[in-house]
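First the structure, then my questions, so here it is.
Of the protein chains in this complex, all but one are displayed in their positions.
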Amino acid sequence: MLGQSFPFDMAHMLAGGMVTVSFMLLFQDRLIALIWFLALHALALALALAWQAHRQAADDLYVAAALALVVKAILIPMGLRWLVRHLQIERTVEAVVGVGMAMLFGIGLVALSVMVMLPAATHSPLMWEDLSFALAVVMLGLLIMITRRNAMAQIIGLLSVDNGVTLAVVGIRGMPLVIDLGVACLLVAAMVVFAIYFKHIHQRFDSVDVHVLDRFRGEES
Amino acid sequence: MDLPFALCLVSLLIGAAALIAPVAGRSWASVALYGLCLGVSSLLLVIGLWSLVAMGGGAEAPLLWLPLGIPGQGVHFRLDGLSAFFLIVINLAASAASLFAIGSGRHEHAPHRVLPFYPVFLAGMNLVVLANDVYGFLFSWEVMSVASWFLVIAHHRQPENRRAGYVYLIMAALSTQMLLVTFGLLSGFGAHLDFDAIRATPPSLDIARLALLAVVIGTGAKAGLVPLHVWLPLAHPAAPSHVSGLMSGIMTKVAIYGLVRVTFDLLGPPEWTWGAGILLLGGTTAVTGVLYALMQHDLKRLLAYHTVENIGIIAIGLGLALAFRANGFQMGAALALTAALFHVLNHSLFKTLLFLSAGAVLTATGERDLDRLGGLIRGMPITAFCFLVGSAAISALPPLNGFVSEWLALQAILISPELPQWILKFLVPMVGAGLALSAALAAACFVKAFGAAFLGRARTAAAERAVEVERSSLAAMLILVAACVLAGVLPGLVVDALAPVTTLLVGSHLPNQITQPWLTLVATTPERSSYNGLILMVFIALSASLSAFGVHRLASRRRRRAGAWDCGYPETSPATQYTAASFAQPIRRVFASVLFSAREKIDMPAPGDSRAARLTLTIRDPVWALLYRPVAVAVTTAAEIISSALSLSIRQHLGLVYGTLILLLVVLALWQ
Partner (left out) sequence: MIQSLLAQGFQMMLVLAVAPLVIGIIRKVKARLSRRIGPSIFQPYRDLIRLARKDTVVAHNASWLFLVAPYIVFAAIWVAAALVPTYALGLIFSWSADIIVIVGLLALARFFLALAGLDVGTAFGGIGTSREMMISSLAEPAMLMIVFTLSLLAQSTQLSSIAHYMMTADVGLRVSCGLALLGLVMVTIAENGRVPVDNPATHLELTMVHEAMILEYSGRHLALIELAAALKLTLYLSMLTCVFLPWGIALNGAKLPVLGLGVLIYLIKITVASAVLAAFEVTVAKMRVFRVVDFLNFALMLGLLATLLLFVSRSI
């Protein structure tokens, strides 16, 4: 029943799962739910990495999977939750465009990713599907960043973009692990910096809505 | 034999129009004229059926040449499969409308403005589908447009009817201009005006593309494709009820005939981009039309917007057929074309039925506004039943006919992954989703329309006092109801009748339906998909009777009447019922806040102030604001500039002439 192409199907299923969770991130408007879905996103990434490790028989990918699980699925969401609670950030996230339009645009982005990766289809149709899903996750993450007013939500979008990039990179056989480790360390450093900034912005303006900064800069009447 | 007879009948119509003009005010004039139209339409219907059956048996299409029109050219007529089918569509609805008008005609207070033009309108429509050359087609098209324009401004005392007539005239002129361009290009700028000659010499690809653009704009303006649909919701309600039914039900179909005739018959081999364009246009029209309809609370405008939606659905079928044909998939093209043409028949039936019922409501109550009706099911039970069947049919509910054409369209969409072009691979699922969305929204809209008009409690005294209309009107509506049901449970007969038409246009047809077991409808192969409307209806009827029998044997039979429960609230005034606008509010909030900038503003009085609260709903029509207003402003500005040129002094006039002369000399110099 499971078929000859089970290894590839499983990889596509996990990648498709990441795309679905990206869509879920797109229509959430509560901050806590957004953080949990980010954790789910990272969990799907960890499973995808583990599966790739199993398929390619590359042990260093298991390390990458464990890293994704511990850092991106557990530590970062916990840190974000601590921030939200500690700074008493506003729990609802305003979106700039309506949910329906955002989702329709998201579907268009998935279509675009599939079309863009077409040249890869001539080499290997299975890699084409992997890459197009990964590109879709990246584009959807960017869309999340663009359509949210809340700085915290924008950070979550950025993190999902990073997840997508990791997924793309790992699908290609033989990618060195050190790059992945480097990006992960960079992320952790970035998170610490963001946390400090959030604290400062919140103390000064009592809000992390980026529109407040516009008023401060004098760009909004 | 049948073609000359058909032309004689058409000339009988024109003669009757001329004769009735001086005596239109007499009491017998209305009944006599509509009776004659009924007879003529029925005969033409029989001719159409006979020809289509004969064509299915392999007969040749008869030709005829008459020495009328352009001296030395004459005018050609032809009755092939496509013409025969559209003849059936036109005359079935025309017979029903004429029968209806026999009863309702006596309520007409300006018969001399309606009676002479009605037969001319019918004649024009019939001649368009019979014409076989450019002159015949365009002349009949204009006759149809002008006659219907006279009918639209029949009740000219009301300002909105005058505005409707103005907009209609502009759009009709646009349509004819574009058709002139189309036929000019196709006929090699007048070299061969005969359709047979055009078929023999297909145009080059560039000319064909330009001609397609022109014909889509020309026939789209008449059929109601977005954004050329703006005249429809103004003009269709303005005309008398039976004429509205004909304009919505069959004049738009004549426009579709024009589109089909040009794109499938005269343009030569299509490209896939043409199919994609028409598909996209159709999908947009379908969704936009039904969203417009949801905002309406005038019964006839609501029906007019639904016509726009259904034209969109037909265009989806046609676009898909073109795309299949361009890729050489003949079976797919046949399926999509059958779906589109079946929907043409279905829509003419149920739209005419709905407009006639709306006309009956207008006659009985004098109201068209849903917020002033209500509870009519008690006073007008037969009209209510007819409107109910029409609503169920247009909402694509089994086992009626609307469902069959939707089923065929969805089957066509399901075989389109074979199309190799990438844009089509993305466009077709989107359009499929749009089709599903429009069907669901149409059902919601008709629940609103039927519920607000016929159910509940009467909101005004006029609705309270309504009684049933004349018997001939009721008979006309019931005939259309029977036709809807028959087309729904015996769709195989219609599909078989369409086989010669699709063979003519795309070279293939669906599997022979009569030979299927139990009269099942089969789209491609029986293993893939099949639908049996007759068995389904029998099944439903059996289940309903079985449950009724079981309930009445096993359960208590007693029933008594009391006040409405309403969660224990005492009896409230009819004004507390849901109105059309309140019913549509959730859907409006979901769909229309982006497209129509629908905004609700509530103005509540301060506590202690006893004035009424006010709810203001603003809706902005994007097509008027973004397309027509700028065009109108540009035209007015240009007109003002040019009219200022009329009041120039002699010296300035001379200067203008001198400047033009210099310009021409410069052009001449550069040319060499």
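Order as written gives the chain letters A and B; numbering starts at 1 within each chain.
One rule holds for everything that comes next: a residue touches a chain if its C-beta (ideal position, glycine included) is under 8 Å from a C-beta of that chain, and two chains touch if they have at least 3 such contacts.
Only a predicted model underlies this, so the values are computations on that prediction, with no experimental measurement involved.
Residue B:Met430 is the one among B:Met430, B:Leu478, B:Leu504 or B:Leu595 that touches the chain not shown. The hidden chain makes contact, of the residues B:Ala544, B:Val594, B:Ala639 or B:Leu656, with B:Ala544. Touching residues on subunit A toward the chain that is not drawn are 1-6, 9-10, 12-13, 15-17, 19-20, 23-24, 27, 99-100, 103-104, 106-107, 110-111, 114, 125, 129.
In the full complex, subunit B contacts the hidden chain through residues 374-375, 377-378, 381, 388, 392, 395-398, 403, 407, 410-411, 413-414, 416-417, 425-426, 428-430, 432-433, 436-437, 439-441, 443-444, 447-448, 450-452, 455-457, 518, 520, 526-532, 535-536, 539-541, 543-544, 547-548, 551, 554-556, 558-567, 572, 574, 576-578, 582-587, 589-590.
By our rule, only the chains that are shown with their structure count from here on.
Subunit A and subunit B, compared by their mean Cα positions, are separated by 49 Å. Residues 422, 426, 590, 593-594 of subunit B are the ones that touch subunit A when the two sit in their complex.
In the complex of the two chains, the subunit A residues touching subunit B come out as 98, 100-101, 111, 115.
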